[in-house]
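The complex is shown incomplete by one protein chain, all other protein chains being positioned as in the whole.
Naming follows writing order (A and B), and every chain is counted from residue 1.
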Amino acid sequence: MLEKGRISSFQLSVLLVGFVLGSSIIITPGGDAGHDAWIAIALGLMEGSLIALIFTALVLRFKDKTIIEINDLVFGKVIGKLISVLFLWYFLHLGALVLNDYVHFFRLELYPATPRTVMLLIIMLVCASTVNRGIEALARCSLILVPLTISVIFLVTMFLIPHFNLNNLMPILDLPIGKLLWSAHSVASFPFAESVVFVMILAFLNKSEKGGRAVSKALIIAGLVLIIASIRNSAVLGPMVAAYNYPSYQAVQVIDIRDIFTRLEILVAINFITMGFLKISVLLYGTVLGLAQVLNLQSYRPIILPVGILMVILALTNVANTIELFDFTHKIYPIYAVPFQIIIPLITLIIAKLRQLPKTDGGMP
Amino acid sequence: MKATKKVSPVNLSRKLEDNLKNIKDSLGESSDIIIREMKISSNANVDAAVIYIDGLVDRDLVSRDILQPLMFNLQFIKDKVGQKNSSLLGCIKSSVLTVGQVETTENIDSIISSVMTGQTAMLAEGSIQALVIDTKGWEKRAIESPENEISIRGPKDSFTETLRINTALLRRKIRDPNLSLVSMQIGQRSKTDVVIAYIKGITPDNLIEEIKQRLKRIDTDAILDIGYIEQYIEENPLSLVPTVGTSERPDVVTARMLEGRAAILVDGSPMALTVPFLFVEGFQNPDDYYARPFFASFVRIIRLLGFLLSIYLPGIYVALKSFHPELFPTPLLITVAAAREGHPFPVVLEALLMLILFEILREAGLRLPRSLGQAVSIVGALVIGQAAVSAGLVGAPMVIVVAATAIASFMVVPFADTGALFRLIMTIVAGFLGLFGMIIISLEVLSHLAALRSLGVPYLSPVTPLNTSDLIKDTWLRAPLWALGSRPAFLDPLDKKRQSPDQKPHPPQNNPNERKS
Partner (left out) sequence: MIALLLMGFGIVALIQIPGLIKKQWWRELACFTVLWSIGLVLSVMLAMGITLPPVSTMINQYISGMFGI
């Protein structure tokens, strides 16, 4: 096993919450549904949890093995490795997408002058050095960062309560049902089902039987936070909420207490920095660990830097312009992600069940 | 092992002359080596010699308890001793010498090393053994109050440079026979006595084993101070934060030992090491335990805030001024902007200048002779601070920021050096990348701390891995003493209970003084 660290189920939950909040803190999901976004999130949460059930069941069935090893066992060496490479591509690409979101937000709102490359490299360096320290360091960081983030979210929500206008949430469900369902599904694929990357991490649980509950607890908590944030944004910003790229950021800008507690949206930006760091680190970790397992390396540490650089390059060349980025995220990603999030794990699980793997007598087929 | 000495016999011979010659060869011609030859009369006049180093021995002890009994108890010895001289020394050891610690040896090297540490060797003609008598007594500093760790309510004794006094100070606080001291000698030339102190039954055994291994690994010329030991045994020498705790107070050291840590003391150093050392310990002060809980918790939180302030404040100021002026609260913005009129340097440079100046002042203040101390503080405060502002070189808000930072930086003693470094790094990063950069670097630091371990214990315990009961009881809140029933779990102590559960005090049921009103 390339990773000698082990984490507790509590740490896994917290890391998963951080991961899910990662980019959704700033790009509030369900934007297509307008003021019914919170309903879309709730539905997406349900769908996402079902999806999570699939891959969690798959991985926990095999206890200490990551998806790469599981693929080898279920599909045989050749096809297994091909499928694993597909996953690796997904993780790498997703990491690049998150980096895109990251840099786009900061250049837009805070630092228009800083070159994208510089920002990307700095983030990548920190993520790389954290991944270098292993999953335990990552989990422990999340234990400090995530409660902080959630506290900040609650704090600003408290401050915004005076500005709530619940009429903005009415009328409920005036959306064509098709649009709502599509929105719900896109919420499921971003951010909830992106937790499929945890198929690389669930192998390192102290007590693997607690894994399922840890994952569902985390998704529910993250989902609740997002729902509350969504309600808050709609209540404060009104019908324009769908037009904003970054509704949470806009909403918090409204806070102005006696001229001193203004500009609190910087806290939202800080949240994004920390949670984004967690998400990118997890994705980098999954990619690097997975690649090392596919190639049978002795350690994933030497390839962290090159893979990180490739992720940065991918982020730089991903899209020709921003419009395409948003197009991709809203229209294409919910479809593009389905094979990775749902189809492949499901097929793997079915085949594993049919072949009655893992064999309890320890033999490999 | 490594030393290439000329070949000399290992053990004593029966002839006193040969022995003395061999020893004189090894010891050399130093003027403080005293070899006192004498005669002990039993049946035949027996030649004997006493060897010691003047200045390391207690002279009264040597003359009163060694030489005097030998020279005046002739009749007694004559009566006691049979014909065989080999029991002469045995008789002397058991019945004549009135000193506490006496041992026998046949090995010349051990005689020499004992004499070098202040013991007295006694040889007699015809005997292949020698006596080694403990006569250590040199000039030492009295027990004074601690200079660097000041406590308002607590005891005011601190360690001194003599190992035996320090171990005695520990024993005075813990009179449990389970308090064990393991001795070693480290250092080729200094042969410094090093002691590991721990409480058997609380400290896990593998911890002591690990410490012993690390100490045995040390192979160097001299251990001049406990700082040497710290740098040789810490497991993260490149880390910016210490993973080994130090203290000059016996009450702090014993409190830590009672939680399951081990202490290391070194002869010649008035500081003790405690391992394992965790991040939260930097915020714990002995006074927290001697004061009442609400105030103690309050002070702890202030300490944490002060520490964070001292690291981030200059950076935040620089970042806001350079990149995000809109983040200043509006009333403050006008004042701050006005203060910046006509200043030649960019904010980053100003901040760095002031910070480095402060470090210079601090270091110079430590080294100055006392007579100049006052002058320097006046120069520092008035001339540099005030004049620089008036001359327009540095903004007034900057001076305030740096002054507040400077004072706050002393709140957390173990991290004072670390804090100074972080502060500089933060300020530089703030100047180039603003708040974003500061947060990213903070994440890197967090990640580093999260991965750190001190002798196997994760550095950020009990925050992560999370242990809520420890977190509430003794990190940034201090629960009342009667609630601290068990020792912290992260140290994995063998004996988990500290006190019985019903320690909370309450008013007496029947108050004899209560008057019926």
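Keep in mind that, in the parts below, contacts are C-beta pairs under 8 Å (C-beta built on N, C-alpha and C of every residue); 3 or more make two chains touch, one makes a residue touch a chain.
Small disclaimer: the values here were computed from a predicted structure and weren't measured.
Engineer: List the neighbours, among the chains on screen, of the chain that has been left out.
Structural biologist: In the entire complex, chains touched by the missing one are A.
Engineer: So one chain is hidden, and I want to know which residue out of A:52, A:97 or A:236 touches that hidden chain in the complete assembly.
Structural biologist: Answering carefully, the residue with contact to the hidden chain is A:97.
Engineer: For chain A, which residues touch the unseen chain?
Structural biologist: Chain A touches the chain not shown through residues 93, 96-97, 291, 295-299, 302-303, 305-307, 309-310, 313-314, 316-320, 324-325, 327-328, 331-332, 335-336.
In this section, only the chains that are shown with their structure count from here on.
Engineer: Which bits of chain B are touching chain A when the two form their complex?
Structural biologist: It is residues 323-324, 326-327, 329-331, 433-437, 439-441, 443-444, 446-448, 450-451, 458, 460, 463-466 of chain B that touch chain A.
Engineer: For chain A, which residues count as touching chain B in their complex?
Structural biologist: Touch residues, chain A against chain B: 8, 10-11, 106, 110-111, 114, 119, 122-123, 126, 129-130, 133-134, 136-141, 143-145, 259-263, 266, 269-270, 273-274, 277.
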